[in-house]
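Here's the structure we're looking at; comments come further down.
A single protein chain has been removed from this complex, and every other one stays in its place.
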């Protein structure tokens, strides 16, 4: 794998810690459906499998840069330093949540940690991120924006319109197309012409005369290196980059979609429930970014004790987040009118 | 230029006749603003300069194939055999118009001649054409669809979404991107990232793993040859092609945009009124497809008399269309409710 | 003969039966027909049933084009909220073709979309958007509230030569109800009296029909006799039936899952105020969602959507005024 010192040992451990924290958080979200039925409502999307991409990319930016993503958003906030308590409380609909329970899992936002939020409408966050980059350029600062979205989202008009303008105006934004091979329950080669032709999705960058690159999204250091280059390019005023990061999600697209009073839960991944491809699923499981990166850290001399300490701290932290969210009060209806108009 | 026998002499004369008919029609539309002020209302867009692309492409299809285009639509209908009388009457808002005056210049349609109509909303006709191709595929026939739109339209989400699906499903549609170097008053390199980077707009085809080609849109035989290949490919079930046809329009984008009672008229082309590039304009004038093709026909032995006969017939036909439209009655308001629901 | 089946099954039965009847009917949408075992794929094959990319503008626009040459596409759009990225295709394309071409080109398409998922789906996924569609000449809009209406209106929508926005309320998805056997169409543009009564007319659609009927049952115990009328189709709107009911009861309460100015009810109230003013003894009363977004948290969501209690209270006030 990658030679040290890039990233240095401390940075590598930071990356591992964030990856583990994300996984632990997501597992608790998922277990809530069985352990505290009814506590999570609507639709929840997990990022298990995406940790290397999320953390590798965020490791490449400065504290004053910005991040925007999709409804599948928990991981970014954790890596950016948001409070898992306030996140879990939002996911449980509690008054102590990031948005006091107005928003829920799909719409976490934390502007204090540079996470400006998400759209639940596929692709529609892409122009938002592009607009943040426009603001940076108008003001003449050297910040950059990371814009995360899915392979499916790349088939929405908003993607096309935004990338053309970003390239034309040389906006400081890095587009990270998370190709997890599925658009909800649809396989990417059933909905993407590049994929159907056996070409990478980063080919799309050609339509915008923009650099496009495809990387192994299960390797946080590959992600970090590639994103760092794109970020530096954007900071220098040379414009955007499209990075296709390929990885797999291990949970189903989201919990099942049914009206009350049917209890919600997560089914197995679509490879198993719909396509009967246990092989595909298992192969990707072998490439789970967390154990792989753990092994690599061992290889560069990080001790088992150190790793276990990170892991148990994360478990404790996330258990605490669940407790906090469970114990928090419900919001009062008076906030409903407070946030209609600014 | 091109060697005979492709197209044969008769076909070449057919092409010339249609090009001249289109130009004569358009000139009369334009002169209406001064000769019969108030007769044309709203917004009118001329295709002078586009004749080689329009006719060359339509020469490549069969009578049972379909055509869809934009608000800049007069030429297609003429080449397809629509009645210039009914077209001009529609443009004048008369009861004898194609749509009895309900539609106007931007929305000519003539399903009897396989022209299914236009959208006045940029880019929105592209999915319609793609849908016609879908219907052809579902039914298993070997018809094809020609889908015309502008360089500006290629920046609309509808373009991106449609081309992806057409390629994925191998739909029998040929996309003809008419690059006339302007999006209304904006130069293409100010709004298109490929153009700004000096790359052809057919590069966009890469994003859809679709063949893309750029041609000289002032040469009807180049257009015919290229479109014919794409049409044959589509007929064989091998899917769509993106053809960028580069030419220049000689009139302004449209007549001036003002409310009544200010009289409407056409200003000079934006190269002259906004960009002070008389050179650019003059160079393209030298490449006017009609005199060039006329000279080529002379070169293959078509006599001056034959050409003059075509030209005067076209003039007479279009004078007659104007007379017919002027003399036609206005529609009665009872048709307003007749065409709300089918 | 009737069978008890859930609302969603009634809808899918109608689509299936129409596809059997007419080879011009096709069906596509996101996350549809992905597996070879999908019953629609098995029955109709991969030409007529397809999964699509997340490309609503193309999905709807292609339906318009395919319909222009004689197909009758049914597009599964999942949530009505997702239509917003492609609204032009519905209201300024599909709805205008017949008019623009003076009747020479028709657009028989059905846009199937769920709405009003007030089950924690939160700000962007739980809205009621009928106001986007019901004022557009050329468009038809149906909002079935029972399995029987759901099936019959889907059949009518597929057979209609106009673009039809078919809005099914997500909260009703699994609610069972009797559905007549055989080929029974419910005509578009005909309201239905879901409960007849003397004292007050309640006009409600979708999920709110159910809540209004519950309110009526409660009020019956107080001796208040409520008539509940479901327009079933918002465009065209069967004003004759609505006005006749109001002229009989002389009072009207309009219950709507949308905020006031996004509600179908406000438009209906204006019509009734103009057409039945003389008959009314009290002002037409709107019971709508609060004028705020649909929140995630359950107690907040409950406060926003009209509850049975709020409906009961409003009816009581109107009757006692």
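Which chain is which? They are A, B and C, in the order written, and residues in each are numbered from 1.
One rule holds for everything that comes next: contacts are C-beta pairs under 8 Å (C-beta built on N, C-alpha and C of every residue); 3 or more make two chains touch, one makes a residue touch a chain.
Quick caveat, the model's predicted, so the values are computed rather than measured.
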Option touching the unshown chain, where C:48, C:72, C:96 or C:211 are the choices: C:96
Chain not shown: contacting residue from C:19, C:77, C:110 or C:136: C:136
Sole contact to the chain not displayed, among B:7, B:75, B:101 or B:240: B:101
From A:12, A:29, A:103 or A:210, residue that would touch the chain that is not displayed: A:103
Contact partner of the left-out chain, one of A:137, A:202, A:226 or A:245: A:137
Chain not shown, touching residues in chain A: 66, 68, 98-100, 102-103, 107, 109-112, 116-117, 119, 121, 124, 126-138, 140, 157-158, 161-162, 164-165, 168-169, 335, 338-342
Where the unshown chain meets chain B, residue by residue: 40-43, 90, 93-94, 97, 99-104, 106-107, 119-124, 152-153, 155-158, 183-187, 190-192, 258-260, 262, 274-275, 330-331, 333, 335-337, 339-340
Missing-partner contacts on chain C, residue numbers: 57, 81, 84-88, 91-92, 96, 99-100, 123-124, 127, 131-132, 134-138, 235, 237, 258-263, 265-267, 269-271, 273-275, 277-278, 280, 282-286, 291-293, 295
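Operating definition for what follows: only the chains that are shown with their structure count from here on.
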Required steps from chain A to chain C (each step between touching chains, minimum): 1
Chain whose mean Cα position lies farthest from chain B: A
Between chain B and chain A, distance of the C-alpha-averaged centres to the nearest whole Å: 45
Junction residues of chain A - those touching two or more other chains: 155-158, 190-192
Set of chain C residues in contact with two or more other chains: 52-53, 55-57, 85
